[in-house]
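One protein chain is absent from this view; the other protein chains keep their places.
In this document, chain identifiers A and B correspond to the written order of the chains, with residue numbering beginning at 1 in each.
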Amino acid sequence: MTQTPIERAAAATPPAIVTRVKGISDRTLAWIFVAPTIFLLLAINIFPLIWTIRLSLTNYRANRTNAEVEWVGLRNYERILTDGDIWHSMQATAHFLIWTIVLQVLIGFTLAYLINKKFKGNDLWTTIIVLPMMLSPAVVGNFWTFLYQPQIGLFNYVVSFFSGVDPSSFSMIGSVNLAPWAIVIVDTWMWTPFVMLICLAGLRSIPDYIYEAAAIDRASPWRQFWTITVPMVLPFLMLAVLFRGIENFKMFDMVTLLTGGGPGSTTELTSITLKREAFEKWRTGYSSAYAIILFVTVFGLASIYVKALNKVKER
Amino acid sequence: MTRFLNGLLRLRRGPWEMLASILIALGVVMLMQPLFLWAYTWSFLVTLTGTVMFIVVSHFPE
Partner (left out) sequence: MSDFSVIAATPRQKWIAGSLVVLYAVITILPLVWIVATGFKSPADAIAYPPKVVFEPTLEGYVNLFTTRSRATPETLETLGPPDSWYDRIVRQYGMVISGPSRYGERFLNSVIIGFGSTFLSVFLGTLAAYAFSRFKVPLKDDLLFFILSTRMMPPIAVAIPIFLMFRTLGLSDTHLGMILLYTAVNISLSVWLLKGFIDEIPREYEEAALIDGYTRFQAFRKVVLPQAATGIASTAIFCLIFAWNEYAFAVLLTSGTAQTAPPFIPTIIGVGKDWPAVAAGTTLFLIPVMVFTIMLRKHLLRGITFGAVRK
């Protein structure tokens, strides 16, 4: 083996001194820095995921560990994808998803548009509006049950004050017709500021000279709004919609505490059904297959989200 | 439109990602629509195809 003098010197020097002299190479340092994160995610996210896929092909039940586990192939998937109840819970999710997004986009965009008029004190009021967004969804769901109480609740009182309906005559969370709207209202209350903040960033990213040029061309404010403001904010809005869509598709905490999926199964969103199958009926194999279906859907939407994210980043 | 088809033929990232996104979106709509049970049954396969496709095509050149 032929060695250059430098290599021989390097081999003879104790490693501690080498690192002190040269420092660790960037490549090694990069790996040392990234490895713990990747390892943690592999252990707590990817390994469980692979385990879920395995479980989804069996009839395992977590409460009967001694029972023999049978390999059932894709039968769990087949059963879920032809099950009318689960299809129904998907529709409940769709109702929740569509209405929260529509309301949040309308209100959020309007608010952002108004705040962008830069009136005095807009920072203070923005901060106040943003507060609900950061709170614990579970605790929010819990205290809204108090506001929704038929006789004593603030919500019912305010509604009756403006409409004259007897406040004890309706129960937002007890009635089959109203419960789906009860969860939409709370989610809108909580997350409109999120859409608002993103729209505001979009509005602020539009350079003034575009409007100045449009004014010189004598474009009407209405036309300016539709040809400048809306298209420029659209990528931001896309981001907000996708993110809220993903979050609400997997919504669990707020709705569980507010309605628990009831009355009947009118507000039983996918995650609530999943929890029931997995941790109350203990059909682990079956619910694992369900979890994989939800996961693939979220993962697909997340890929689109990251694409939208990069698009906004380029701005 | 011709540019889109051209991009598909030459395995460019943009149009393929668009196609995959459309598949995923279609899958999600099929999953949650209230009209046809058969669409619900096949939704998972559509979403899965779209997602796998997205992962693959995001490595195509720009």
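One rule holds for everything that comes next: a residue touches a chain if its C-beta (ideal position, glycine included) is under 8 Å from a C-beta of that chain, and two chains touch if they have at least 3 such contacts.
Quick caveat, the model's predicted, so the values are computed rather than measured.
Out of A:81, A:94 or A:111, which is the one that touches the chain we can't see?
A:111
Among A:135, A:165 or A:234, which residue is in contact with the omitted chain in the full complex?
A:135
From the list A:57, A:90, A:105 or A:298, which touches the chain that is not on show?
Looking across A:57, A:90, A:105 or A:298, the contact with the absent chain belongs to A:298.
Under the stated touch rule, tell me which residues of subunit A contact the chain that is not displayed.
19-20, 22-24, 26-27, 29-34, 36-38, 40-41, 43-49, 51-52, 55, 62, 107, 111, 114-115, 117-123, 125-139, 142-144, 146-147, 151-152, 154, 157, 167, 189, 192-194, 197-198, 200-201, 204, 208, 211-212, 215, 236, 239, 243, 246, 249-250, 252-253, 256-257, 271, 274-275, 278-279, 284, 287-288, 291-292, 294-295, 298-299, 301-303, 305-306, 309-310, 312-313
In this text, only the chains that are shown with their structure count from here on.
I'd like the Å distance between the centres of subunit A and subunit B, where a centre is the mean of that chain's Cα atoms.
Roughly 21 Å separates the two chain centres.
Where on subunit B is subunit A touching in the complex?
Residues 17, 20-21, 24-25, 27-28, 31-34, 37, 40-44, 47-48, 50-51, 54-55, 58 of subunit B touch subunit A in their complex.
Could you pull out which subunit A residues touch subunit B in their complex?
Where subunit A meets subunit B, its residues are 77, 81-82, 84, 87, 90-91, 93-94, 97, 293, 296-297, 299-301, 303-304, 307.
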